[in-house]
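One chain of protein is taken out of this complex; the other chains stay put.
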Amino acid sequence: MAEKYYGWGLPIDISTNGFQIDRLIWVVHIFMAALFVGWFCFLVYAILKFRQRSGHQAHYHTKHFKLPTYLEIGVAVTEVLLLCAFSFPIFYHVRQEFPQKNKAIELRIVAEQFAWNVHYPGKDRIFGKTDIKLINPENPLGLDPGDPNGADDIITLNQLHIPVDTPVIAHLSSKDVIHSFSLPVMRVKQDVIPGQSIPIWFEAKKEGNFEIACAQLCGLGHYRMRGFFISESKEKFAAWLAEQKPEPKGAA
Amino acid sequence: MSTAGIRFISKPHPVTGVTNSKLGIWCFLASEVMLFGGLFSAYIMLRTGTADWPRGSSLLNVPLATLNTLVLITSSVTMVMSWASLAMKDLKKYRMYMAFTILLGLAFLVIKGFEYAHKFENHHFPSTSTFYAIYFTLTGLHGLHVLGGIIVNLYFLGPGSALWKTNPDQLTGRVECAGLYWHFVDLVWIFLFPVLYLL
Amino acid sequence: MSDKHDSHELPFWRKYIFSQDHKVIGIQYAVTGLLFLLFGFSLMMVMRWQLAYPGQPLPWIGKFFPETMMIGGIMLPEFYNQLGAMHGTIMVFLGVVPLAVGGFGNFVLPLQIGAPDMAFPKLNMMSYWLYFIGGVIMITSFFVPGGAAQSGWTSYPPLSVIAPTGQTLWLIGMAFLINSSLLGSINFIVTTVQLRADGMSFFRLPFFVWAQFVTSFLLLLAFPPLMAAAVLQLMDRLAGSSFFMPSGLVVSGAVSHASGGGNPLLWQHLFWFLAHPEVYVLVLPAMGIVGEIIACNSRKPLYGYKALVYSVIFVGFLSFIVWAHHMFLTGMGTKMAAFFQITTMIISIPSVVILTTLILSLWGGSIRFSVPMMFALAFLPMFGIGGLTGLPLGLAAADIYLHDTYYVIAHFHYVVAPGTIFALFAGVYHWFPKATGRKMSETLGKIHFWFSLIFINGVFMPMFIMGLAGVSRRLYDPIQYAHAQPTQPLNVFISMSAWLLGLAQIPFILNFFGSLFFGKKVNENPWGATTLEWTAPSPPPHGNFSTPPHVYRGPYEYSVPGQKNDFLPQSLPAGQAGAPEGR
Partner (left out) sequence: MSELSHEEIRHHVKIYIRVFTALTILTVVTVAVSYLHLPLWPAITVALLIALFKGSLVAAFFMHLFQEKRLIFVVLALAVFFFLFLLLLPTLTSGLR
């Protein structure tokens, strides 16, 4: 499977937003390459042309170059373009333009050393109350058994299933230290800060089995904080969801 | 010996108008501004991030802190007077004012000690809440600065004043620098006092 | 102050160990810094084994490690994280900065401005010894229970707050290093402002002095907030406060005892307020060295000296307000992200000016390919790669994908390793004759240069590919993730390059120590350079100049038409300009 999705460059992109980020990465790299090749050729040419040799003398007065001024203006204009045409709108779209809640599915992702808990609200689309005092191995998020909203909630460990062509709103939080929730194939990455709940959104347009990565050093198990990210058709997703048992309640 | 040939130790530079140590101490104070800047920034960030930050006056001893403020302000005056005495070539008066400054500095620390002891008796520690944490850290670090200032002043009261015989200008300059530091510590307290105790 | 003007009367320990002479302190700093660079690099060479051959026992030397680090030669993840954190800390705070600022700054700056010494020799000595103590504490931390700091060189809480004792030592060690830098920077500023020789106006200062001067302001004003942060983290670790610990933490299944109410992002702000200017603390002295060497070895004035100076000041100024571009993904709002993206893009412009100006300085020259010049020339494209690849990271949208991947590692290493460290090597080769009176071997130097250049690119170039493939940094086992597996051959290649790069440093080590005794003896100005340090004897005596020098012209008067020599020293009176000079 791995050969199909991943290689030596950008991995496959299965999200609706990813192409914008990829395009920005390519545009920036072309700009960088042009600038670098220009500099490098000039450098090599200058080194060869003005090497020390008999009959060749250095010039105290050198001509005034107009090129650097144009170069500076060019760089400045390009950077303004990169900011205004790419970075600002893309970042705004990804971070601020959330889909409407009734058209999206909502879930919570709670990171801990070294796993991802995914909390689906169930049919009622309302998350049950949680309390850290109720956390135990049976009840990893401390779901309150007394809260009727939580009765149909589903909590999975390291399993993030999402339907394709449906926006997903995920609320990221952490139980202990800073993690970073990364879905390389979705071009999604967001630090998970303990004490905060940070919402992100994304939408898949292709099916497949992929992975969740932790991108921020979170302790000695950081390297194995790998989760499974499964993007599947709406039918399969519904069937999978129905199979999952609502969270068993820990001794309250 | 190793200072051989270094210029502008006791006489100011003709262009910049200051001595080396004067510029040096102001650079140091600039970095101190940034040190306390970082801590005040922490205070602002933590306070605005919390809905129920307590008013300092409800937890801390305002009369005691007011007394301490007055002690520190007075010590600033005696410090500047000790420099003025030196500039007027009066070593005796200098010694007297310097001794006052040191005593007032010690008085500040003793009062602070009582304040801390009282907090500890009531089981209030840095671990109690973020308010106490920042209170102990800021006042503690400020206390260390006062202690450092007292040590410097003790040096200039005792062995340091031997310089009077060989190079009175240099001693006056050094005492002025020690004073600048002392006033800065006072100045920090002027801001710490309302921020921690009154608001 | 006393009558003893003659340094020879000093006992050995005052002359060479607790010396107050800026040149001895500079050499102490440089040698200690070079040793720490080697040590930090060795840590990385050990790490590279685990990355190339995950889970396999380290051959030969693996069995010498205690069980707390390796079991049967197989590295533990805790130890891997310690190596990573300490590699970063040692390279930046104990290697590059002490060598660039403490070493070259101390040795060269007073000589270049024509001063007899630093303004505060005692503080200068204290600065070195504080640095030394800080370094000892950092190394000691490997041997305390739980090992050294293991939360990255960035030490992000809450991870660092719940980490073992080594982190406390890391913070205490940092406190020493911060105070050492503080004393050093005050000294540099006062020396540069007050002790310039007569006639040495600000625009006659060599570019290196300007770079050090701006660097000193960065150290002076950016380090204290890290001191504040270190105090807060020490309080969190030792006094149980909660500056960086939010409410409601559950660590390994147990509810945290911390009172809560803190904010982990506070640390990141205070840390990066230092750590971004710190990047320029590394790079600016390197640019200064490169500027000196390019002017001297192309035998012509620097192109656009004033543009360089203004750019360096501008870069230094702006470097204080770009720090949060390290934090785009911490949930920052788009408005503040826009602010920091704009400042980041603006700061790239003076950097482009500096690089372009240095390259244009070659135009019309007569380039002498001495070893320092080769390192200086290599700095230009290497720093170019490092600077350019900062661009996608500074654009928040591209940073979403590239953040915390190997792309970041490749980016900043290009700035610091083949960029800054190459410039520092250039400086070592350039000023070695001044410090010792002997020249380093050209042949060994060229071997050192070419192999270093090839292998260092072999180390960092593939990391861009890995980064684009989305591989996260700081992974103990790189093949856990399916998306990282196709790039594993690159890891093997990188490790091989790193070990060969290690071998490539052997000629340098031999050259350095060998040349102390067997190097070719040279006169005081072997490079035919114009700046003041080359008019003092090699090595300069205590007090540097027999008579205080007077400066008559700018720093780079090379190949002035109608002159006998192709260089005019700054201290040569105008009337004697045609007089023969030792070459």
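Note that the chains are named A, B and C in the order they appear, and that numbering of residues resets to 1 at the start of each chain.
By our rule, contacts are C-beta pairs under 8 Å (C-beta built on N, C-alpha and C of every residue); 3 or more make two chains touch, one makes a residue touch a chain.
Small disclaimer: the values here were computed from a predicted structure and weren't measured.
Peer 1: List the shown chains that the missing chain touches in the full complex.
Peer 2: Per the touch rule above, the missing chain touches B, C.
Peer 1: May I ask which residue of B:I6, B:L23 or B:L157 touches the chain that does not appear here?
Peer 2: The one listed residue touching the chain not shown is B:L23.
Peer 1: Of C:V96, C:A148, C:M200 or C:L266, which residue touches the hidden chain?
Peer 2: Touching the chain that is not displayed is residue C:L266.
Peer 1: If the hidden chain were put back, which of C:I321, C:I346 or C:V492 would touch it?
Peer 2: Only one listed residue reaches the unshown chain, and that is C:I321.
Peer 1: Name every residue on subunit B in touch with the hidden partner chain.
Peer 2: 10, 12, 16-18, 22-23, 26-27, 29-31, 33-34, 37-38, 40-41, 44-45, 48-49, 57, 62, 66, 69-70, 73-74, 76-77, 79-81, 84, 87-88, 169, 172-173, 176, 179-180, 183-184, 186-187, 190-191, 193-195, 197-199
Peer 1: To test your reading of the contact rule: which positions on subunit C touch the chain that is missing from view?
Peer 2: Residues of subunit C in touch with the missing chain: 189, 193, 217, 221-222, 225, 263, 265-266, 269-270, 273, 320-321, 324, 327, 332-336.
Assume only the chains that are shown with their structure count from here on.
Peer 1: How would one label the connectivity among the chains shown: line, ring, star, complete, or other?
Peer 2: line
Peer 1: Need the CA-centroid distance for the pair subunit A / subunit B, whole Å please.
Peer 2: 49
Peer 1: Can you list every residue of subunit C that touches 2 or more other chains, as numbers and ranges?
Peer 2: Where subunit C meets two or more other chains at a single residue, that happens at 260, 262-263.
Peer 1: What are the residue numbers in subunit A that touch two or more other chains?
Peer 2: Answer for subunit A, listing residues that touch two or more other chains: there are none.
Peer 1: In their complex, what parts of subunit B are in touch with subunit C?
Peer 2: 1-8, 13, 16, 18, 20-21, 23-24, 27-28, 30-32, 34-39, 41-42, 45-46, 49-50, 125-130, 132-134, 136-137, 141, 166
Peer 1: In their shared complex, at which residues does subunit C touch subunit A?
Peer 2: 76-78, 81, 84, 150-152, 156-159, 162, 246-253, 255, 260, 262-265, 298-301, 303-304, 329-331, 333-334, 337-338, 341-342, 345, 348-349, 352-353, 355-357, 359-360, 362-369, 377, 380-381, 384-385, 388-389, 391-392, 395-398, 400-405, 465, 468-470, 472-478, 480-487, 490, 558-561, 566
Peer 1: Show me the residue ranges of subunit A that touch subunit C in the complex, using the header's touch definition.
Peer 2: Against subunit C, subunit A makes touches at 1-3, 5-11, 20-22, 24-25, 28-29, 31-32, 35-36, 39-40, 42-43, 46-47, 50-53, 56-63, 65, 68, 71-72, 75-76, 79-80, 82-83, 86-88, 90-92, 94-96, 112-113, 132-133, 135-137, 142, 175-178, 180, 182, 184-185, 187-191, 193-196, 198, 210-211, 213-224, 226.
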